[in-house]
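See structure below.
The complex is shown incomplete by one protein chain, all other protein chains being positioned as in the whole.
Let's look at chain A:
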C-alpha cells in the first residue's frame, strides 16, 4: 500500500475519532423532572410560557433578572430565573427552548430561544383588521 494512502486512511480514522469524541459535548433535551435528577448539569428544556402566572421584570431594580413560569412538554410548571433582559415579543412565543439547570425546584436559565408564530400566521392576524374598520 502507498505511504500516502496509509496516511490518508489514518487521517480519515482521526476524523471519525474526533466526531465520535465530540459526541460527549452534545447535550440532550430534557424535561424539568429529568433535569432535576441531574441537578447542576446544564440541559435544554423545551417548554411553553405559562401566561396564567405573573412574569417579573423590573429593570430599575435589576436589569439582568427576568422570572416567569414555564410548562414543559410533560405539563410540569416551574419557575424560570433568566439572567438577562426580558426578550422582545416574549408573550407571543409559541415555544421556548431554555438552556440551564434545575436548582431547588427553579430552572436557572442562561439562554432562551423563542419559536415565534410563522409569518403566515402573522399575516392572518394582520388581514383581519381592515375587515373590522
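Annotations for the structure displayed:
Rule of thumb we're sticking to: a contact is a pair of C-beta atoms (placed from the backbone, for glycine too) under 8 Å apart; a residue touches a chain by one contact, two chains touch by 3 or more; residues count from 1.
What we mean here is this: contacts and distances are computed from a predicted model.
When the listed names "ABC transporter ATP-binding protein", "tRNA-specific 2-thiouridylase MnmA", "Cytochrome c-type biogenesis protein CcmF" or "Phosphonate C-P lyase system protein PhnH" are checked against UniProt, the chain not shown comes out as "Cytochrome c-type biogenesis protein CcmF". Remark: the residues of chain A touching the chain excluded from display are 2-4, 7-8, 11-12, 14-15, 18-19, 22, 25-30, 40, 42-44, 46, 59-60, 62-65, 81, 83-92, 95, 97, 99, 101, 103, 108, 110, 113, 115-116, 118-120, 122-128, 130-131, 133.
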